[in-house]
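Complex shown without one protein chain; remaining protein chains in place.
After this line comes chain A, so read on.
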Amino acid sequence: MAYVMRSSPSVQSGSLAPHSSASSVSSSASSSSYILRLGALNSQRSGRLSITRRAIGTANRRTRKPHGVSASTSELVAEKPSIKNALAITREEGLILYEDMVLGRSFEDMCAQMYYRGKMFGFVHLYNGQEAVSTGFVKCLKPEDYVCSTYRDHVHALSKGVPARAVMSELFGKATGICRGQGGSMHMFSKEHGLLGGFAFIGEGIPVATGAAFKTKYEREVLKNDKADAVTVAFFGDGTCNNGQFFECLNMAALWKLPIIFVVENNLWAIGMSHYRATSVPEIWKKGPAFGMPGIHVDGMDVLKVREVALEAVARARRGDGPTLVECETYRFRGHSLADPDELRKPAEKAHYAARDPIIALKKYLLESGLVDETDLRSIDKKIDEIVEDAVEFADASPLPPRSQLLENVFADPKGFGIGPDGKYRCEDPAFTAGTAQV
């Protein structure tokens, strides 16, 4: 089937209900413009869906024109004027975004090298090309927020703050890995950094992420902790959006107004299965309003646009207004995994997305806007090279897990089976009962 250029406004405008306020629609057909669509369930009224259409100009514009929005638009648009113009980033923010994306890219490239040298084994799924999505979302989060991922989780871990050394060691299967070598490429967990995993089955992470969001709500409402406002971001792919668990969680997240953002990394391919061959309605963002949450489509190759959407969605969740579904149009430059020959994707498609490399785009924007100069970027490149090399050296020098580690950590009970650290049954310990119960 012919590849569809989804970012062209002419394809999309026909399917939208025209809005009476006639917000100015950029007629530029530049491939980096996108249309933000919000289907927001207005809970104050009788629950009818109000659909707003708004177009943002090209990435070359540094500031956004204020729009004349009418009173009947969604709350998100109505709040627009009070949110700082997100496309105008500061120098510091720009450097952080650049550094994070370069770290992701260099790390994954090094993984490929290490795999072919036999240092890494099993299933390894690389993130090249999708860095804008991880950086765009995760750099908006606080350390207490949660991220839940899939098997393509190295870069989510790095963006969330897991040290490169710990991730590389884990991939080498060494005892110094983030999971002491017991998880591997597909199962990165970090309690300290709020990384919930690392799941091999697609769709498996979505309910777990929804549970973490549920926990925030429970903490606020039942445990009466006003400071509990952790937001959860669930990353998953286009193939997952046909899975039952995805829909089950969209339903429950909207039903219970959970602070979660569902981020679809739509890279058009599920191994060798094209999204269009697998999906009856390929526009994934449309599935959000069907369950009562906004569904947004964004250019996932542009970190500034992803960041803008992310800031809004995170603020929405933190306020307690509920979930958001964000579909990011992105692309993976490598195969599904390092074992994938990647024969089914057409060279023209790959070339098109290679031309939209998110790191090159950000670099161009930062230089052209005068926020940074070449030396700043080169020093970051060098710093990242050193970090990645150091990670490899560290992982190489680290020991393999000791034999005794095989049977450890099956249970949280240190001796298993209800036996506490002192060797006695936990239930016989008078302190085992917490509080008193009135029956």
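Convention: a contact is a pair of C-beta atoms (placed from the backbone, for glycine too) under 8 Å apart; a residue touches a chain by one contact, two chains touch by 3 or more; residues count from 1.
By our rule, contacts and distances are computed from a predicted model.
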Chain left out of the displayed complex - its UniProt protein name, from "Cytoplasmic tRNA 2-thiolation protein 2", "DNA polymerase delta small subunit Cdc1", "Pyruvate dehydrogenase E1 component subunit beta" or "ATP synthase epsilon chain, chloroplastic": "Pyruvate dehydrogenase E1 component subunit beta"
Contact partner of the left-out chain, one of A:Phe199, A:Phe235 or A:Tyr331: A:Phe199
Touching residue (missing chain; options A:Ser106, A:Ser159 or A:Gln245): A:Gln245
On chain A, residues whose C-beta touches the chain left out of the figure: 146, 148, 179-183, 187, 189-192, 196-201, 204, 206-215, 218, 221-223, 244-245, 248-249, 251-252, 255, 408-413, 416-419, 425-428, 432-439
